[in-house]
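Here it is, the structure, as structure tokens.
What follows is subunit A.
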Amino acid sequence: MSDMFPLTVTGAETRRRGKILVGPVDLTLAGQGSCVVIGPNGAGKTSLLRLLHGAARLSTGEITWACDVEQAHHDQSFVFQRPVMLRRSVEDNLMYPLRIRKVPKAEARDLAHHWAEKVGLRDMLKRHAPVLSGGEQQKLALARALITQPKLVFLDEPCAALDGRATREIEEILNAVRATGTRLIMTTHNMGQARRLADEVVFMRQGRVHEHASAETFFDAPASEQAQAFLNGDIVE
Partner candidate 1 sequence: MKRLMAMMSAIVLATAAQAGDVMKLAVTTSFHNSGLSDVLLPEIQKDLGLEVQLLVVGTGQALKLGQAGDVDAILVHSRKAEDKFLAEGFGTHRREIMYNDFVFIGPDSDPAQISEADSAVAALQKIEAAKAPFVSRGDDSGTHKKELGLWSAADLDAGEFDGWYRAVGAGMGAALNTASGMNAYIISDRASWLNFGNKGDLALLYAGDPVLFNQYAYLPVNPDLHSHVKSDLVADLESWLVSDKAKSLIDTYKINGETLFTFNAK
Partner candidate 2 sequence: MTDLWDGISRAIWMVLSLDANLLEITLRSLQVTLTALVVASAIALPLAAFLSVRRFRLRRSVIALLNALMGLPPVVVGLVVYILLSRSGPLGVLGLLFTPTAMVIAQVIIIVPLIASIAHQSLRDLWAEYHDLLISMNVSQWQKITTLLWDARRALLTAALAGFGRAIGEVGAIMIVGGNIDNATRVLTTAIALETGKGDFALALGLGFVLIALAVLVNLAIHWLGRTEREGRW
């Protein structure tokens, strides 16, 4: 359904002070479902997400969307591992991305209430966001990322700091979002979560895309030794 995809990445690299954070990456993503990026620590998962999102500078290579870049950036949002809470009420946090986009106040408020309901924060609309619990904050961050109806949402370890119940709630929301056709690209350390949510998998190692396959193929029969080892829980570098 999306006119943003396919997304084509060729020879993309991010360097900081001469050191390569991620890349060179070659990757083509089609327009469906959720893509889960996995791999050992320091493999460059977060850097890849930031690079695709345009939040990290591209040192060399190219990232091409099917539409123009402005439009692509307009239609995507990002959820961070540690949610960034604006020092405002829950309601104002939800309204913020809409107000930035000049959505009229009344409409923005209606949408904020709608999304608060969806993620179970209905009773907390007037609360000051920075004092919410970790799970509530991440749900708020998720709702705030979804409220502009993006076609693509990046999620960087969205459940890393959360307990089982909060993780399940977040996953339910993500499944619902996926069902509406929104593309998800997320990283996770939790293999169970990867299996539950992934339609396709990108396995990263040492800053590069080591393997890219459908979830079924990857989990049943990974192509590389390292991916197999990683799935087995062995230490992979």
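The candidates were selected such that all candidates are chains of the complex that A comes from, given by their letters.
Everything that follows uses one rule, which is that contacts are C-beta pairs under 8 Å (C-beta built on N, C-alpha and C of every residue); 3 or more make two chains touch, one makes a residue touch a chain; residues count from 1.
Note that this is a predicted model, so its numbers are computed, not measured.
As listed, 1 or 2 are all part of this complex, and the one touching subunit A is 2.
Across the complex, candidate 2 is touched by residues 53, 55, 73-74, 77-78, 80, 84, 86-89, 96-97, 100, 126-128, 131 of subunit A.
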